[in-house]
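Below are the structure tokens for one structure; questions will follow.
A single protein chain has been omitted; all remaining protein chains appear in their positions.
Now for subunit A:
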Amino acid sequence: MIAESMYQELILEHYKHPQGRGLRDPFDSEVHHVNPTCGDEITMRVKVGEGGKVEDVSYDGQGCSISQAAASVLHELATGSTVEETLSVVEEFTRLMQGRGKVEPDEEVLGDAVAFAGVAKFPARVKCALLAWMAYKDAVVRSA
């Protein structure tokens, strides 16, 4: 069935064992994003160091497996990269999610986030996958 393809092993793994969860100090900016249709919420902090290096992405929130796993994957991808690099991943991830399942994902850019490709076929769940990523984008802008 189609939903099985959405619940990739990697997504379930991140859901059950979220990486980098919990709000930490120090941080440059903190944002709170909500998905009003399903009540999913996330609070996210970013700490950007020298040369635009993302030193930490910490978060806390509640929601479905897709939204929680997306935050965990984001934490792994972003921490240690530069802001610039991560923003291009965010852009590619957004393009994939909004592509109604018709966009060929660029695995090179996306890394583990490619596991979310199946979500794009479920319009109702796209917002879940994007919640953390939109919060991150917002937090980075505010940290500048």
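FYI, contacts are C-beta pairs under 8 Å (C-beta built on N, C-alpha and C of every residue); 3 or more make two chains touch, one makes a residue touch a chain; residues count from 1.
Everything that follows uses one rule, which is that contacts and distances are computed from a predicted model.
Taken from the listed names "Putative transcriptional regulator", "ATP-binding cassette domain-containing protein", "Glycolate oxidase subunit GlcE" or "Cysteine desulfurase", the protein name that UniProt assigns to the chain not shown is "Cysteine desulfurase".
What subunit A contributes to its contact with the hidden chain is residues 1-4, 6-7, 12, 15-16, 37-41, 62-66, 122, 125, 128.
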